[in-house]
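Notes to accompany the following structure.
The complex appears here minus one protein chain, its other protein chains still in place.
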Amino acid sequence: MSESFWDWAYVWQVLPELVDASVVTVKATVSGFALALIIGLAFAIARMIGPGWLRQTTIGIVEVIRSTPLLIQLFLLYYVMPEFGLTLDAMTAGVLALGLHYGAYCSEVYRAGLEGVPKGQWEAAVALNLPPWVTMKRIILPQAIPPAVPALGNYLVALFKETPLLSVIAVLELMQTAKLLGSESFRYIEPITLVGLFFLFFSLVAAALVRALERRLGRGSGRVAR
Amino acid sequence: MNALSHPHWRLLVAALACFAAAFALASATGLARSVPELLRGIGVTATVMFGGSAVAIVVAPVAALCKLYGGSAIRWLAIGYIETFRGTSALVQLFWLFFVLPHFGITLEPLTVAIAALGLNIGAYGAEVVRGAVLAVPRGQWEAASALNMTQSQTLRRVVLPQAWVLMIPAWGNLLIELLKATSLVSLITLADLTFKAQQINQNTLQTVEVFSIVLLVYLGLSLLITLGMRQLERRASFGLARGPGT
Partner (left out) sequence: MVHFDHVTKRYGSLTVLDGLDLRIAPNEKVAIIGPSGSGKTTVLRALMTLDRIDDGVIWVDGEPLTHMRRGDGLVRADGKHLRRMRSKIGMVFQHFNLFPHMTALKNCMEALVRVLGLPVEEARQRAGELLAMVGLADKQDEYPARLSGGQQQRVAIARALALRPKIMLFDEVTSALDPELCAEVLGVIRELGRAHQLTMLMVTHQMGFAREFADRVCFFDSGRIAEQGPAREFFDAPRGERTQRFLRAVMDAG
């Protein structure tokens, strides 16, 4: 090998651009996950208290989303929506696809939480004549969501790690930027390794946070006995 | 019991229905000419799928046992592998092997890169599954084996692992579906898998909705087949291994 295989000067040269790109990655993660939380909750509620046809449809949609590649879903949203007159820019399509895909996963987490609320809580709400929506919002969800938080946190990390996929529809997030830098200089090793380290670092930090959260919830659940 | 009412058969029927619907859609939309191309793509997807699962199934127990029972150097090596591959995504790993390895003078076929990257990725998750299952085998089993004067490795091979396999099967089912979904990434390193073919046909025919819907159905059918296989395996493996109170 004629050239040194790790070039620090080149690292310093590409770092600012990668830092800028990481902002896009973080934005996609945050908005994608916010969407996933909402979609997941809607799926879970529809599946739990919706009429029969809605339940079956939701189960079907969640199953299809979970068993097919995010990449195909991304293409469908990005290339197919324009045919229905709805042209999405790459970032919006990407966030939608991430939100939908992980919403399907989150709905399973919410579902476990909802099913963990004892039946007596529903019955007490009926006996107090609370309307269904109030029952859901004030009685059931406050008990169903706290135990679901660590599992939701794990999906936040998983979604974050999948954002590089948005590079295929040319969102200028970390991976796409690294590839562009690599193709300009014919040196891929530094940018791609830096991207890998970036993800590794934040995933490890996030995983540690989720574990800490799990421990705290495990201890602090004294309030929610029975 | 009616054979067709068994849930496993229903999975098979659903999978075949997916393939049939995909084929019907292709015929109805004038994409019948592209079916051989798609089949070749499915072949590549299946190759990566089988290769990747073979790598994962070999690597996972090795890494898990190293993490559980290895000396400190081996343990840290295993932990490093597991955390690195779980901490970054399959796409990053794929690109790293594809773009960076040539810098070290190692140039691999894209197919080899794909199988290695995805296999190691799923293997890292699988290692945690194996570890969890081994730890879930009751302590009393170890004690009973040592009372019979078995060595640690004998106990592991003859007592603990056979029980752990059964515990692991559902989690492996999920991992293999993740692997199937991840195989679509290999299209990004120029491998002509199902996703790659879809994009190609899309560019040639501009029948975007139809092409991607067909491919979606095929992936759905494939993952139903994986679920079916794993359920069958689970049923076979759990014969004579009824466990403890409850299950």
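Chains here go by letter, A and B, matching the order in which they are written, and residues are numbered from 1 within each.
Convention: a residue touches a chain if its C-beta (ideal position, glycine included) is under 8 Å from a C-beta of that chain, and two chains touch if they have at least 3 such contacts.
This structure is a prediction, so every number in the text was calculated from the model and none was measured.
Participant: Among the chains you can see, which ones touch the chain that has been omitted?
Facilitator: Counting the whole assembly, the omitted chain is in touch with A.
Participant: Any idea which of A:Glu83, A:Glu123 or A:Glu184 touches the chain not displayed?
Facilitator: Residue touching the chain left out of view: A:Glu123.
Participant: Where does chain A touch the missing chain, residue by residue?
Facilitator: These residues touch the chain not displayed: 118, 120-121, 123-124, 126-131, 134, 138-139, 142-143, 222-226.
The working rule: only the chains that are shown with their structure count from here on.
Participant: Using Cα averages as centroids, what's the distance between chain A and chain B in whole Å?
Facilitator: 21
Participant: Can you list the chain A residues touching chain B in their complex?
Facilitator: Contact set of chain A toward chain B: 1, 5, 64, 66-73, 75-76, 79-80, 83, 161-162, 164-165, 167-168, 175, 179, 182, 188-189, 192-193, 195-196, 199-200, 203-204, 207.
Participant: Which chain B residues qualify as touching chain A in the complex?
Facilitator: My answer: residues 83-84, 86-89, 91-93, 95-96, 99-100, 103-105, 177, 180-185, 187-188, 195, 198-199, 202, 208-209, 212-213, 215-216, 219-220, 223-224.
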